[in-house]
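Omission of a single protein chain aside, the complex is shown with its protein chains in their original locations.
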Amino acid sequence: MKRRTFVKAAAAGTAAGVSSFAILSSGARAQSKEIRMIEAGGASGDSVQKGYIDPLKAKTGINVVRESPNVFGKLRAIVESGQTGTALFELGAGGLEQAVKLGLVEKVDWAAVNPAPMFPEAKHEYGFGYQYYSNIMAWRKGVKAPKTIAEFFDTKAFPGKRTLPDAMEGTLPFAALAAGVPLDKVFPLDVDLALRKLNEIKKDVAVWWKAGAQPPQLLKDNEVQYAIAYSGRVVGDPAIEVSFVGGKANLSYFAVIKGTKPEDKAAAWKLMHEMSLAENQAKAAAVISYTGPSPDLDALLPKDKLWQFPTTKQNKGVQFVEDAKWWADNGEAVNKKWEAFKLSL
Amino acid sequence: MIGSSPWTRRALAAAGIFGLVFLTVPLLIVIPMSFSSARALTFPPPSLSLRWYETFFGDPRWMEAMWTSIVIAAISSVAALLLGGLAAYGLRRGTFGGRDWAEGNFMAPLVVPTIIAAIALYLGLAKIGLLGSFTGLLLAHTILHVPVVMMVLGVAVRDFDLRIEQVAWSLGASWSYTARRVLLPNLWPSVFAAWIFAFIGSFDEVIVTSFIAGRYETVPKRMFNELILEVNPTITAVATLLIAFTILALAAVALILRRAGKSTLVEGVTAG
Partner (left out) sequence: MRSNGFGFVAPLLVLMIVAFNVPIIYMLGLGFWDKSRGFSLAPYEALADAPVYLRVLGNTLRISLIATLANVAIGYPLAHWMRGLGNRARMIAIALVILPFWVSILVRTYAWIVVLGNAGIVNRSLQWLGLTEEPVPFLYNELGVTIGMANVLLPFLVLPLFAAMIRIDDRLLQAAASLGAPARTIFWKVYFPLTLPALAAGTLLVFILCLGFYITPAILGGGRVPMISNLLDTLINQIPRWDQAAAISTILLVVTLLIFAAYRRLDRRASGT
């Protein structure tokens, strides 16, 4: 750690001292001085380091060693092979539900975490929802701006090529919205209705994207004019305009891997506590424009950038939150329909 | 080809040059991009700078990843070449039963989808306690690249006239002497091709490595993380450095051979 960041982190530590004192007194159990986590890597990993790991280390001396990437198969392989060296695993909402189904993760001891206030969906029985990221509509500066998802899908009134995610859960909910389903009724998803809508516009979809870096690239190259993209990829780009209206708010969780040693767990709860603090989330949001689960975060974010974040007052209400449970129960059947649709392109 | 018409020769040259151009087009894009000042991959570069080289040399994580990648590729490719080369020889010249089964089995790591192989290797290495270790990584990379070695060397051994070997043995040469003085000099280009495939295969491998490498970072593992989450032009600088290094190495070898009075690499080695 650089000296300057260390000083800053230490200062933040004293600020949050009151709440961490509460846990110290409540649980005098043995805890590890170092635990391991598997996370997404890249800028997201750096945000975890700066936002949460550095403050934790400054406050408690506990170090967290990061490893990436976090593909689901790895979690299952860890549990099947009985490797207990790693305590925390980052999972998407869908991945968390699947992990619960297969018994790969432990319950969160919320009493031990003792979190600061957080959005209810982030406080999962088995996971700590630490990072919101959105799929939103984006378009090239200069083309006619859509106000709703229905307009985004209206290729007659808003002519131009589209790029949509090459993933059923990234595309079907938007198609349902475009077909007239209201924002709060997206789930349970009417898959056939959504596929009918997609069939209407599929000839205008130039690219079904796979990597998050593709949509901004395609927009800038004028390969497409409209995109559904990860918000963090497109906000703040001078060549691209965006709207969170009808966007999909996703949530990334940290969960404790099944069979983790009690002393590692104790340290993991401490890290989760750090993740619940708004001031730490603001530090993470300075690294990547995705936000933590604190409702009090807005005041700590830069005023001129509030429109860029998934959970600010102006943005959270106009989006829908993915129903991961529904996907866990129906994903397999929907995937067959999705693959058949892809083969028809 | 002997006696072919000038037209045939011209058509062949055109086809050959087209092939080379097709292969090298990406280089013509990547090398200028590595000197770009832009924050993301953009072509043409808005202006020139060395910032991505500074990033590479200034970030110990990149340097470390590069070193790890090269060491793993160097050791595992030689191991794959030795094990795979011996096995290819044994399978082509041998008479023991079950050769077809053994060969099919050795091909399996290439044929089984990588994601399945990755999980299998994870479980296997965990069982023998090598998960996340350097040895485990080497082991996995070796096994993964044996099939390529076997494909290339199997054909080379098969092509090579058994009678020449038999003459050497009948003159009392040991197997290892025959291998060194008769087989290797004749098969050298194939051995080189097999080795470079294994080396590059290892150097580029990302799926299995992400599963089993634990905290070890390799260049592709770093790149992969970066490319899914953010496009980082440092990777173009890495590529350009490797290209420059290869050209220098090849030129040096050519120079040394010329000093030694042999005009090409191929000739130099085949002349043994």
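Note that the chains take the letters A and B in the order they are written out, and that residue 1 is the start of every chain.
As a convention for this text, a contact is a pair of C-beta atoms (placed from the backbone, for glycine too) under 8 Å apart; a residue touches a chain by one contact, two chains touch by 3 or more.
What you see is a predicted model, and the numbers here were worked out from it, not measured in a lab.
Colleague: Using the touch definition given at the top, which of the shown chains does the missing chain touch?
Modeller: Counted over the whole complex, the chain not pictured touches A, B.
Colleague: Of the residues A:F72, A:W110, A:Y126 or A:W326, which one touches the chain left out of the display?
Modeller: A:F72
Colleague: Which of these touches the unseen chain: B:G84, B:G132 or B:G214?
Modeller: B:G84
Colleague: Name every residue on subunit A in touch with the hidden partner chain.
Modeller: Residues in contact with the chain left out: 71-73, 76, 94-95, 98, 102, 166, 206-211, 214, 217, 221-223, 331-332, 335-336, 339-340, 342-343, 345.
Colleague: What residues on subunit B make contact with the chain left out of this view?
Modeller: 1-5, 8, 12-13, 15-20, 22-27, 29-30, 41, 43, 83-84, 86-87, 89-91, 93-96, 99-100, 102-117, 119-125, 127-128, 139-140, 142-143, 146, 148, 151-152, 154-156, 158-159, 165, 169, 175, 186-187, 189-190, 192-194, 196-197, 200, 204, 207, 219-220, 223-224, 227, 231, 235-236, 239, 242-243, 246-247, 250, 254, 263-267
Following the convention adopted for this analysis, only the chains that are shown with their structure count from here on.
Colleague: Residue numbers of subunit A touching subunit B in their complex, please.
Modeller: It is residues 40-45, 65, 67-69, 71, 73-74, 76-77, 80-83, 85, 211-213, 217 of subunit A that touch subunit B.
Colleague: Under the touch definition given earlier, write down the residues of subunit B that touch subunit A in their complex.
Modeller: 40-41, 115, 118-119, 122-123, 126-127, 131-132, 210-211, 214-215, 224-231
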